[in-house]
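Every protein chain of the complex appears in place save one, which is left out.
This part shows subunit A:
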Amino acid sequence: MSTLKNPKTRRGLALLAGSAALALTLVGCSGGGNDEPAPERDLGTPVAGEIEAGVLDGVTLTFAGSGGIFQEGQTEALWDPFAAASGAMFTQDAFDAGKLKAMVDSGNVSWDIVNTSQFDTARGCGTLYEEYDYDQVDTSNVPEELITDACMVPQILYGLVVVYNTDAFGDDPPTSAADFFDTEKFPGKRTVSQSTYVDPQTIEFALLADGRSVDDLTVDDIATGMDKYKALGDDVIGWTTGAQAQQQLEAGEAVMGLVWSGRGYGAAAAGAPVAPMWDEWMIMVDSNGIPKGVSDKQAALAAVNYSIGAEQQAEMTELTSYAGVNSEARPDVDDQLAEWLVTEHLDTGVSPNIDFWVDNYDALSATWAAWATGN
């Protein structure tokens, strides 16, 4: 009380308040501040894979991808050449849906293009992701069925594929989803995703094994699908990252796995005796999403338009093993990679029921959270 009357104490308090205010100001200034509207440029009619030289001089774009060899390949095949041609500067970051939500909620969006799943863009369309202006992106060579919501341009095609050990089953390989669950005919451990990340195709695959169609699903099917895996008991082990799935296949920990096709290829390329089962597999598409509130949407659209060019997509496939979405892309691949390219097997692939999963995401997340935590 009376200590406040002491001038030196008051000075101390003022100093304290002052430094707090200063720190708050510093934090405030570091965020946002991008109030200037982006200039509108005349880019003409878009052609996939083309950009007018130097048209984006002085623009900085940030791509948030899923890391690893995939993002490195995208950088080399798509973003670096785009930067060189357009004059834009490209920076890289790692995608995380939670981080995106934080950016959008706080109005401080520092990403321009992200690589994410088609379910993410469908769920967050209009709230987390900008709707596409398809007049500014040339999707003429992208199969129509790959564009599954208004906030995405497909980025790559891959699959959730059964990969089996050829030493174990080389003479009599599994040929159906049902075989994956048949531990008598195909004994040994199987690995499936128990990652915190959710691929609804994992559940669809289990239902497929029961002869169900993914086109008409009910909420009860979610538990039914999970129960199929639980019924495998000790014969099912989980992978929590793509790298772990590949490691389990390479080490022979699992004789079979339901894994991302690129990881199966990774194991094969590292010399593991594994082969893909193409008789029944789940088609997956990654989205090019543009975060809601992006500072220069036109520039982001131009970059996406460039990234789906035939040449760019072919080079990306050669570098990453993931198939491009441009039907004109002609990647020069060796025999081993050709064996793993999903585009050769689209006739036997099953497309996911996106609408169902977007509508029933809460039920999916509750069931999945229980599965991923051993319940």
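Rule of thumb we're sticking to: contacts are C-beta pairs under 8 Å (C-beta built on N, C-alpha and C of every residue); 3 or more make two chains touch, one makes a residue touch a chain; residues count from 1.
We adopt the following convention: contacts and distances are computed from a predicted model.
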item	value
Listed names "Cytochrome-c oxidase, cbb3-type subunit II", "Protein-arginine kinase", "Xanthine dehydrogenase family protein, medium subunit" or "ABC transporter permease", matching UniProt entry of the absent chain	"ABC transporter permease"
Touching residue (missing chain; options A:A310, A:I354 or A:A372)	A:A372
Contact with the hidden chain (one of A:G58, A:G98, A:G211 or A:G233)	A:G98
Touch criterion as defined above, residue of A:G67, A:G87, A:G252 or A:P273 at the omitted chain	A:G252
Touching residues (missing chain, whole complex) on subunit A	1-3, 6, 8-9, 12, 15-16, 19-20, 23-24, 27, 96-99, 101, 194, 196-198, 237-238, 240-241, 244, 247, 251-253, 361, 365-366, 369-375
